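Note sheet for the following structure.
The complex appears here without one of its protein chains, the remainder shown in place.
We just call them A, B and C in the order they show up, numbering each chain from 1.
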Amino acid sequence: MYATWVLTALLAWPLITGAIVMLVPSRMAKHVALVASLIEFGISVPVWWTFIPGTGMQLVADHAWISAWGIRYTVGVDGISLFLVLLTTFLMPLSILGSWSYIMKRENGFYALLLVLTTGMIGVFVALDLFLFYVMWEVMLIPMYFIIGVWGGDNRLYAAIKFFIYTFFGSLLMLVAILVLYLHAGRETGVYSFGYMHLLSHVATLGSIAWWLFGAFFLAFAIKVPLFPLHTWLPDAHVEAPTAGSVILAGILLKMGTYGFLRFALPFFPAVALHQTVQLIIVVLSLIGIIYGGLVAMVQPDFKKLIAYSSVAHLGFVMLGIWALTLQSVQGALLVMINHGISTGALFFLVGMIYERRHSQLIEAYGGIARVVPLFAAILTVVSLSSIALPGTNGFVGEFLVLLGAFRTYPVAATIATTGVIVAAAYLLTALQRVIFNPLTSHENEKLTDLTPRELAVLVPLLVCILWVGVYPKPFLRRMEPSARALIQQVRPGLVQGDAP
Amino acid sequence: MTLTFFWIFGVIAMGSALLCITRRNPVVCALWLVVTLFALAAMYVMLDAQFIAALQVLVYAGAIMVLFLFVIMLLNLGRPGPTDIKGPVGLLLAAVLAGTLLFQLRVLGGAQALPPSAIQLPPGSLAALQARQGIVGAVAGPLFETYLVPFEIASVLLLAAIVGAVVLAKRKL
Amino acid sequence: MLLSPALEISAVLFTLGVAGVLLRRNTIVIFMCVELMLNAVNLTFVALAQPLGIGGQVFVFFVMAVAAAEAAVGLAIILAVYRHKQSVSLQNMNLLKD
Partner (left out) sequence: MTGTAVDLIWLAPALALLGFVLNGTLALARPATKTAVSIIGVGVLLGAFAIGIAVFRSFVALHTDAPVVFQYWSWIPVGSLQVNVGFQVDQLSTVMLLVVTGVGSLIHIFSVGYMQEDPGYARYFAYLNLFVFFMLLLVLGSSFPVMFVGWEGVGLCSYLLIGFWFSDKVNADAGRKAFIMNRIGDFGFMVAMFMIFWSTGSLDFGTVFSHAPTAFVAGGGAITAITLFLFLGCTGKSAQIPLYTWLPDAMAGPTPVSALIHAATMVTAGVYLVARCNLLFAMAPVSGAVVAGVGALTALFAATIALKQWDIKRVLAYSTISQLGYMFVAVGTGGAAISAGIFHLATHAFFKALLFLGSGSVIFAMHRAYHASHSHEDAQDMRNMGGLARHMPWTTTLMWIATLAIAGVPPLSGFFSKDEILTAVFARGTPQPAWLVFGGLGLVTALLTAFYMTRLMLYTFHGPNRTGGEERRHLFEAPWIMTAPLLVLGLLSLAGGLLNVPELYHGNAWLQHWLEPISRSSVALLPETHLATGTEWMLVGIAVAVAAIGIVGAWRLLNLETIVPAHSAPAERGFARVLRNKWYVDEIYDALIVRPIVWLSREVLWKWIDQQVIDGALVNGAARGTRAVGWANRWLQTGQVGVYVAVFLVGVLLLLWRAMS
């Protein structure tokens, strides 16, 4: 019973409560939104147990929507999307709680948009009808545009429009590709449907047009990932977005790109994706992302920009892991996606919290504040270490798996990517030192106050996850494995590399 | 006989319409338009549409044109403005475009545009209908049955127009 | 049969209305030309009601209603514009430009 309505409830609940948030008095907005998002999280938690590790889609709901064009409302999760859905519902209450005192104007609108955004994000991850997927893809775009454009920093309009046009540019091409797939499968069978499985079963006869379609999907997803050189919207968007915006942007929106590759681009066009040249291009771009992102992050004066470029590097690992197509690397990539959501989310929260006190996110504005705000410093240190993949934290498990798995397919590339861990240490520890260590020079920093209980309530769940995934990732890996194996087998039939004999 | 009268009124309508668009003075234009409308009303009578003809006189020639004249006089536009009619270039452009349009309309509205005779009613059936139901009744029947919803919508439209006109025209509400 | 001459006349009247819109700058006159075009169409409707049924006349009825509404609102707009610009000439209504 629960299995049949849970995903629909997860999609509908934020929309309903979003409308309610618009109607309540503005001082109540955040409370209502928080309760709504907690309930949303509560609804999603049992999925953890309801989901049975295995192949195929689960918790499926399927209803006719626009039957004239074969559009259906089909949703479901597998081991790939399960954690992204849970990550979304997990991060939303935290984001709302983290915006508690950050958002001071038009609160109703902000929180309502956050809730609508939730629907869009979950929709992207659970949609099994490509039309529905596309609709959700756009649904999540619009609230984010407003969140950056209305509640952002000084240069928010530039960033918001850049974000929007970049993404939109890619997604329109994707729409064209989806339509071509739809028409192709329709002509072949006479059944016109946007269903994932239906389209997937007729991609083999696409011929050379697959190249164009892959290109369209690639562009849409690569922008979202973001893959070098399509990444320049990210630093701007991150710097200007309010805390919650940055957290969600980094934590979830970026994952849509890699998720898209896993769900659509790879299974639909395996021949293209595994073509020598395409492999070379993507692996090289991932490597550039890892190294380049790290190096550029190292010289950023703005903490948020630094984190943004570090995201480019982390997502580079994910792309490398996906394309290596070994059991370890794909699961590692999935884990890095989750880890990045947790760690980078926490980093953005921390930067947001200190920004609220000091109104600067420039690294040089700080220094030596570990003496003034020891708790903040301790948590920032733990989170940074998780971000640079220190063993024992979540970051390590993911990156280790990606690199280990990728080493099988691309030994040289994996070796080069491993140097990314050095660069990561260089940029994040340098920033850490310049923020919490070094002499306390500024008088303004002497009066900083340490974290409040509310802020701790935001950070502690993230810290728990950091250690949990770091020490005992088995529950995650166990649920991912069948789907990862199925994916690999679909893309490259035959023996799955790195599987147990 | 009818045809002759029809043509006479047609020529009057066309002539006064031409005068309407070429006279400089807006009041004069409006009056020539009234003449056109009257001529049209006469033609409606000959086309078995007596009720419409009455409406034409009442609504168009009466109400609407009076409104126009009121506005013209209210704004004190009774004298021709110097730039009211465009210069030779405008004239040429208007002539060319209008000429093309007329040519196209005549081609499209020629004999082949008429409905096929199979679906045409036999001549005089409209008059017979009017004789049976009465002139007003013949129009009222479909208006309040088949076209009831559009009729209601039209009433809402008029109401909205009234409100809108008041809002727009009033200096201060 | 009056159908053919009615259509001829209607076409001419419509063309004259179009020519008027193109030729004039006074918004009130342009308005009147629009009314002229409406009437030209009305004539067609009425003429075609003879062979095709009473529906054409009903349509004329609606056209008149819409024309009345249009005249009311349109003239109110002209009034408002005049109050703003002290002119009803199209030349002065160029706010659409940048």
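Convention: a residue touches a chain if its C-beta (ideal position, glycine included) is under 8 Å from a C-beta of that chain, and two chains touch if they have at least 3 such contacts.
Only a predicted model underlies this, so the values are computations on that prediction, with no experimental measurement involved.
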| item | value |
| --- | --- |
| Shown chains that the omitted chain touches within the full complex | A, B, C |
| Hidden-chain contact residue, picked from the options A:25, A:190 or A:439 | A:439 |
| Contact partner of the left-out chain, one of A:130, A:385, A:465 or A:486 | A:385 |
| Given B:2, B:100 or B:155, the one touching the chain that is not displayed | B:100 |
| Touching residues (missing chain, whole complex) on subunit B | 86, 90, 93, 97, 100-101, 104-105, 107-108 |
| Touch residues of subunit C, complete complex, unshown partner | 18, 21-22, 25, 90-91, 93-98 |
| Residues of subunit A (touch criterion as defined above) contacting the omitted chain | 162, 165-166, 229, 232-233, 292, 295-296, 298-300, 326-328, 331-332, 368, 370-371, 374-375, 378, 381, 385, 390-392, 396-397, 400-401, 403-404, 407-408, 411, 414-415, 418-419, 421-422, 425-426, 429-430, 433, 436-440, 471-474, 477-478, 481, 485, 496, 498-501 |
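Assume only the chains that are shown with their structure count from here on.
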| item | value |
| --- | --- |
| Pairwise touch network: line, ring, star, complete, or other | other |
| Distance from subunit C to subunit B - Cα centre to Cα centre, in angstrom | 7 |
| Length of the line joining the C-alpha centres of subunit A and subunit B, rounded to whole Å | 64 |
| Residue ranges of subunit B touching subunit C (in the complex, touch as defined) | 2-3, 6-7, 10, 13-14, 17-18, 20-22, 26, 29-30, 33, 36-37, 40, 43-44, 46-49, 51-52, 55-56, 59-60, 63-64, 67-68, 71-72, 74-75, 77, 81, 83-86, 90-91, 93-95, 97-99, 101-102, 105-106, 109, 111, 113-115, 119-121, 123, 126, 129, 138-139, 141-143, 146-147, 150-151, 154, 157-158, 160-162, 164-169, 171 |
| Touching residues on subunit C, where the partner in the complex is subunit B | 1-20, 22-26, 28-29, 31-33, 35-36, 39, 42-43, 46-55, 57-58, 60-62, 64-73, 75-80, 82-83, 88-89, 91 |
